[in-house]
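Missing here: one protein chain of the complex. Every other protein chain is in place.
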Amino acid sequence: MALEVEDLRVHYRTLRGDVRALDGVSFGLADGEIMGLAGESGCGKTTLGKSLIRLDGRMRHVGGRAVLDGGELPIADDKAMNRRRYRDVSIIPQYSMSAMNPTRKIGKLTADLLRAKGESFRELRPELVRRLELVGLSEQVLDNYPIELSGGMKQRMVMVLSTLLDPSLLIADEVTSALDVSNQKAVAETLVRFRELGFVKSMVVVTHDLSLVYQIADSIMIMYAGRIVEKGPADTIINAPRHPYTRALIEALPEVGLEYGDRRLKSIPGKPPQLLNPPTGCRFRDRCELAHDRCIEDPPAVDLAPDHTASCWKVVD
Amino acid sequence: MGRYFRRKLLIYGVTFFIAVTINFAIPRLMPGDPVARMLNRHSVSNSESAAALRTYFEDVFGFDVPLWQQYLNYWTALLQGDLGVSVFAFPSPVSSVVLDALPYTIGLLVPAILLSWIVGNGLGAMAARSKWLDNSVLPLGYLLTAVPYMWLAILLVWSGGVLLDWFPAARGYSLSMQPNLSWAFFVDLVHHWFLPFLSLFIVALGGWAIGMRNLVIYELESDYSNYLQALGAPRRLVRRYAFRNAMLPQISGLALQLGVVVGGALVTEVVFAYPGLGSLLLNAINNQDFFLLQGILLFIVIGVLLFNFLADVAFVLVDPRTRLGLEGGQS
Partner (left out) sequence: MTTDAALNADVIGKRNEHLYFALRNPKVVIGLSIVLGLLLLGLIGPLFLSSSPTAYVGPKSEAPSADYWFGTTVHGRDVFVQFAHGLRSSYLVGFLGGGIAFVIGLTIGFTAGYRGGLTDEFLNMLTNVVLVLPALVVLIVISSYMEVRGVVTQGVIIGLFSWPWVARAVRAQTFTLRNRDYVDLARLTGKRSPQIVVREVMPNMASYLLMSMILLFGGAILFASMLDFIGLGPTNAVSLGTMMQQSMAWAAIHLGLWWWFVPPGLAITAIVGALYITNVGLDEVFNPKLREM
């Protein structure tokens, strides 16, 4: 296992109390696995991604742990975590379009960053140029300011920059949402290529676009209201989901075709519960057609196959 | 870049045009006869100069020709550097009276603006990094920006000039001195300059500090800062970027704030009876010396526009976004 997350709990502190954005999240990620992470807006996908690399000022690590390549990730310890960032864990953020300092040339920015991490820009430059060419960018971009690049170019630039130190785990958050269809496809394929070339070992790809993630992911994990409801091989999740929520999600898709398109998750009637004071028991209860008495208690995570788990009482039966 | 400067120059041109037009229009739009009022004030002085004045005014206002011609004549005179004759310093031309006072105002304004900008930015950037400092800089900054310029000047004259008697309470140099190039005169000049400078400096400081603090905090929360931090860049690098980017709006802010600081300098000079444009303005008002008043306005407008232009050039030099002209004419 490359990554092992156990009972992770991360809250946002607000004046009105803690928002339990991650409330007991456990999963594993194998070496070389690309895992798609999906779920309705606000279910905690970004929070999970950020928890594995950097908690922002309002986030608090309440419990649980993460182990990467056999070593503990010091999630709550910003200093200790700093040494692991970029080298071991890296991120392609949701906001790639604005991720680079607008007033610094891209090459200078890269040099600043590498120097700060104790790497030599001069030594890494040939590799950087090679990777730029791989994604279709010329060496020239290093002399450009970010605004001189198109959206797709910026996205690719950030992808190369984020993976330059060959991290073991890469978190890609909504990397395709801001792009048009042809760019989406290119970016998705690049992610797979990066893994094949060994630039990254395993990946968590956060997305709204199930059909896109189906193309590139080995496994898919579905979140609902701060918890994991189902994880399994991509094929199984798309074609034979077991959890009622996953089913509803898949059914909301018009058709999971093989081509890319902007088929996003359609909404399911009702709203997910708010995470300030989440209800006890199964959180999907209000919207679930199969809900019954037992659902008042927390459903256990049931192993349906060696690599397929779902958290639902109906699955137990 | 060309587009950016063309746009700016157009704005400054139009502003100058409008300022001149205001100067032309106000005396003609306001109720009452300006000539009569100006003469009224001065009928007390010797009759010879009063007579000279009357013919002069009637000539200058030239009410007997049509309005458009008056307007053209006005521009012609202006472009020849003729701003009229000062009433209160009769018969000196307005331009020479203004030019005499100008160095004092510039000597007060330029150091006060630049130093308050530099120190304020430094304080603000420091406040953005330390909670403790922030809790003192922020309220103090707001307090300072709320202080009327003349009130702080009054307090300084009262405390430093009267109670403690460390500094002269008025004037640009001692009565006993004649302006000359000696060391003693220079020391005297600085001695008189210090309190008014300090007053302007302190009031202007607060605004810059608050502005910088907010900008740095904003930059520190921006996407590029988050990305750098997610990649484990040290705070130092993130701060350096944030600080540099926060400086940019502060440079254009320098130009935007100029009008306010100039106003502050005028009233501060009045408090200190400092022999710059402010005191001249007060004299012009008290003597209903409209030519002088308008001359001062014109000089200030020109100064502000020049300064704005300098700030634009500086801005283009430091901000690649404007330099590349990709953001369109940011104006």
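For reference, chains read A and B in written order, and residue numbers begin at 1 within each chain.
Criterion: a contact is a pair of C-beta atoms (placed from the backbone, for glycine too) under 8 Å apart; a residue touches a chain by one contact, two chains touch by 3 or more.
Being a predicted model, the structure only gives us computed values, none of them experimental.
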From the list B:L228, B:V301 or B:V316, which touches the chain that is not on show? B:V301
Candidate in contact with the missing chain, chosen from B:L215, B:L281 or B:V316: B:L281
I need the residue numbers on chain B that touch the omitted chain, in ascending order. 10-12, 14-15, 18-19, 22-23, 26-27, 30-32, 34, 37, 138-139, 142-143, 145-152, 154-155, 157-158, 161-162, 169, 255-256, 258-260, 262-264, 266-267, 270-271, 281-282, 284-286, 288, 290, 293-294, 296-297, 300-301, 304-305, 308, 331
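As a working rule, only the chains that are shown with their structure count from here on.
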Quick one: report the Å distance separating chain A from chain B, using the average Cα coordinate of each chain. 54
Flag every residue of chain A that touches chain B in the complex, lowest number first. 50, 53-54, 56, 81-87, 90-91, 93, 95, 98-105, 112-113, 116-117, 145, 147-148, 158, 162
Tell me, which parts of chain B touch chain A in their complex? 222-224, 226-234, 236-237, 241, 244-245, 248, 319-321, 324, 326-327
